[in-house]
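Only one protein chain is missing; all other protein chains are in place.
To keep things simple, chains are lettered A and B as they appear, and every chain counts its residues starting from 1.
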Amino acid sequence: MRDVAIIGTGETKVGEHWDVSLRHLALEAIQAALADAGVATVDALYVGNMLAGELAGQEHLGALVADFAGLSGVEALRVEAADASGAAALRVGYMAVAGGLADIVVVVGVEKMTDALAGEIVYGRSLATDGDYESAVGGSLTAVNALLMRRYMHEYGYAQRDFAPFAVNAHRNAVHNPQAMFRFPITPERFAAAPMVCDPINLFDSAPAADGAAAVVLAPGDAARTFSAVPVRIRASAVGTDALAVHDRHHPLLLRSAALAAQRAYEQAGVTPQDIDLFELHGSFGILAALSLEAAGFAAPGQGVRMALDGEIGLTGRIPIATMGGLKARGHPAGATGVYQVVEVVHQLRGLAGENQVPNARLGMTQSLGGSGGTAITHILERME
Amino acid sequence: MNIPRNWRLQQQRYRLEGEVCEKCGARIFPARDICPECEAPAKTPLVFSGKGEVYSYTTVHTPPQGFEEFAPYILALIQLEEGPLITAQLTDVDADHVDIGMPVEMVTRKVQGGGAEGPIVYGYKFRPVLHATVHAAPHE
Partner (left out) sequence: MSDTTTILRPEHPVGIVGYGAYVPRYRLPAREVSRVWTGGYGGTPIKEKSVPGPDEDVVTMSIEAARNALARAALPDPALIRAVWVGSESHPYAVKPTSTIVAEAIGATPHTQAADWEFACKAGTEALQAAIGFIGSGMARYALAIGMDTAQARPGDALEYTAGAGGAAYLLGPAEESLAVFEGSFSYVTDTPDFWRRAYQHYPSHGGRFTGQPAYFKHITAAARGLMDALGTSPADYTYVVLHQPNAKFPKSAAKKLGFTPEQVKDGLLVNEIGNVYAGSSLIGLAAVLDEARPGDRLLLVSYGSGAGSDAFSLRVTEAIVERQGRAPLTREYVARRVEIDYATYVRFTGKLRK
């Protein structure tokens, strides 16, 4: 297996892009990433996307995006793993380069959600749950996560407002991220006053649906410096899975997929949670942020919310999360999110995060979840000195 | 409309028919033909009692397309008395009367209305136990 490095990144602003189509969002991110890497052609393109068929009326994205990105003729495939689709596309790109099947690969995560109505988006996202036994009985993705949150509050004795620090932290960090959707701070009081979506998950505890695209260019590690002054090595790439349906899991409050993916990643990289300088986790809801912190070994079961309450998730805390706004405030364009996380960690490792720079960031981790944790994909990235 | 899909799930939806593992005795819902506990083939049908208790719950204010007519509705995880958890709506109860641990029983209700022209989808929901002394149903 070869070392794999990220030699370029690109991203669009996350938001409601009424005048931009899915293919042009992807084009913008890919062009930026190729320019950043200084390459004009690639061996393969992998497109991470969750809901284009359902919400944007378009399947067959590999060939479409390749054609409109000026890469006509290259190997191009779409990869799907619900919300973790972007991370899954990176995983496939990583395998291609690591296995020697390709040298230069571009991975793009793209999602165009706002072409659909609100109810259609809720329905589309619910397709990540078990279609025969969760969404079929009225379970939306938010509802299923609300079931986890209520049980978590019950077992560990938290109140709904205790989840505010995840959203407050995300919004604070988004203020300085020009690509973020919500560039304004919120207070715990404003969090507490937000209307309920699926009690106890309220509007300010939920990541917004959005449009966006992010891309990275991969190259073999030994060639990385040819392209980039500050390449970032992929030290680990791991996937874990679990039952889609929360009711089919032995311990609903332990995200087994996330624990497996993190464990495998730590083993590949030969590191422990203490070595990680920042963690871009899948905080689409505060409860998933807490469960991810716990599954990845940063907090004991039931202590994820406590960590946030104790201020340990800020830029200078024990483990900074959502450093550029996270899913909550940067926005959550479903299948694109996994690539945004990676682009943001690369910015941090390259020292390009501006006001949000995590001091001395050397090792960063991303973890993307599909649905309520059916899939978890973890990458550990390292600045190449 | 997913007619065949709903049709082939009728026994689960109407009667809570799951499976029992002949090897380790695990009661399985929904049916999956492989025991999730011991991984032995498990295809022996078992009709669950429909009794259980609330494990967790939420009030859905923003429903997915197809469920608007029922919103706000309560979605819950129910721990069935035979062991498995199941995701289902609660009915005939207001959210402020629901608690984790509340005993519930299965009823058959409209899960999707089908609009004016489509097929109606019926299936399990749960409600607070109505009559505590009801004897076990005869077919169990």
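Everything below uses one rule, namely that contacts are C-beta pairs under 8 Å (C-beta built on N, C-alpha and C of every residue); 3 or more make two chains touch, one makes a residue touch a chain.
As the structure is a computational prediction, the values presented were derived from the model and not from experiment.
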### Query
Looking at the whole complex, which visible chains does the left-out chain touch?
B
## Note on the structure
By the document's definition of touch, the residue of B:15, B:32 or B:51 touching the omitted chain is B:15
## Note on the structure
Among the options B:46, B:78 or B:111, the absent chain makes contact with B:111
### Query
Can you name the residues of chain B that touch the chain not displayed here?
10, 14-15, 47, 69-70, 89, 91-92, 107-111, 120, 122, 125, 130-131, 133-135, 137-139
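Note that in this section only the chains that are shown with their structure count from here on.
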### Message
Quick check: how many Å separate the C-alpha centres of chain A and chain B?
### Response
33
#### Entry: chain B-facing residues of chain A, complex
118-120, 122-123, 126, 130, 132-140, 142-144, 146-151, 154, 195-201, 245-248, 252
#### Entry: chain A-touching residues of chain B, taken from the complex the two chains share
5-6, 9, 30, 36, 55-68, 70, 73, 75-77, 84-89, 95, 100, 111, 123-125
